[in-house]
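Of the protein chains in this complex, all but one are displayed in their positions.
So, chain A:
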Amino acid sequence: MKKEAKKTLIKLVVAVPLMFAFGFALVPLYDVFCEVTGINGKVFQSEYSEELVTDDGRTIAIQFISTNNENMPWTFKPSEQVMKIETGKYHGATFYVKNTTDKKMTAQAVPSVAPSNAAAHLKKLECFCFEQQELMPGEEALLPVKLLVSNELPSNIKNIILSYTIFDITDYDDEVLAHNQMAME
């Protein structure tokens, strides 16, 4: 084979694993993109911040939605469906859960925010979705969320929906869960 042909061949053969890797790189890139732009309603845990607290906030409504994923039998609902809150202030809310089965189960809640451009302004100090819930048969609990909506929330948004879907993860093995937990933090 001619020397130039070999060069072309090598370049192309190198391009293939690079594009394969790029496919996998899309996974973190996608997360980074969501985090930076706040689209897709993903909200990550944030530290307490004095700067965000203001006195000239406005009143908005925050609505809580709970959904059970496929065969999840637990009772899962917000203590209050709608709360009036002030932007620039920390507020607490709770969700009620009950393990209605006769066996010990583990659950994981996954949050989502609508409208998606509100997600970047929603700061969660504390959320049950950052960890797993393990409940004994018949056990019930109140799960806390502590959040602040920053004063920079676009003024056309008067209503935020915070939705949680609860998944049954009892059968997942511990190693996988530990790995996924790391990925979420």
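Points to keep in mind about this one:
Note that a contact is a pair of C-beta atoms (placed from the backbone, for glycine too) under 8 Å apart; a residue touches a chain by one contact, two chains touch by 3 or more; residues count from 1.
Quick note on the criterion: contacts and distances are computed from a predicted model.
With the options "Macrolide ABC transporter ATP-binding protein", "Phenylacetate-CoA ligase", "Glyoxylase, beta-lactamase superfamily II" or "Cytochrome c oxidase subunit 1" in hand, the undepicted chain maps to the protein name "Cytochrome c oxidase subunit 1" (source: UniProt). Residue A:Met19 is the one among A:Met19, A:Val32, A:Val82 or A:Leu142 that touches the chain not shown. Interface residues of chain A with the unshown chain, by the touch rule above, are 1-2, 4-5, 8-9, 12-13, 15-24, 26-27, 30, 37, 39-40, 69, 108, 110, 116-117, 165, 167-169, 172-173, 175-177, 179-181, 183-184.
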